[in-house]
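A protein chain is absent from this complex, but the other protein chains hold their places.
Right, subunit A next:
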Amino acid sequence: MSSPDRLVYMANQIGTFFRSQGHDKAVPGIADHIKKFWDPRMKRAIFAHLDAGGAGLEPNVLEALTSLKQP
């Protein structure tokens, strides 16, 4: 799982759903979804991937994760 590929795929899937709601709704929507449903070790792994540049993450998702990472 923490193979970042799988988490990146899952995060982008969430991003795809919210995309049609427009950037301003999508970013908080994605952040909230991941906050509510992901286990801490999954969050840690995706944040680590984010710190490493976040390769493969869609722009909205990248922004959402960045906002989520800040306490």
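Keep this in mind: a contact is a pair of C-beta atoms (placed from the backbone, for glycine too) under 8 Å apart; a residue touches a chain by one contact, two chains touch by 3 or more; residues count from 1.
Operating definition for what follows: contacts and distances are computed from a predicted model.
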Name under which UniProt lists the unshown chain, selected from "Nitrous oxidase accessory protein", "Carbohydrate ABC transporter permease", "TonB-linked outer membrane protein, SusC/RagA family" or "Formate dehydrogenase subunit alpha": "Formate dehydrogenase subunit alpha"
Going by the contact rule already stated, which one of A:I14, A:I46 or A:L62 would touch the omitted chain in the full complex? A:I14
Footprint left on subunit A by the chain that the document does not show: 1-3, 6, 10, 13-14, 16-17, 19-21, 33, 36-42
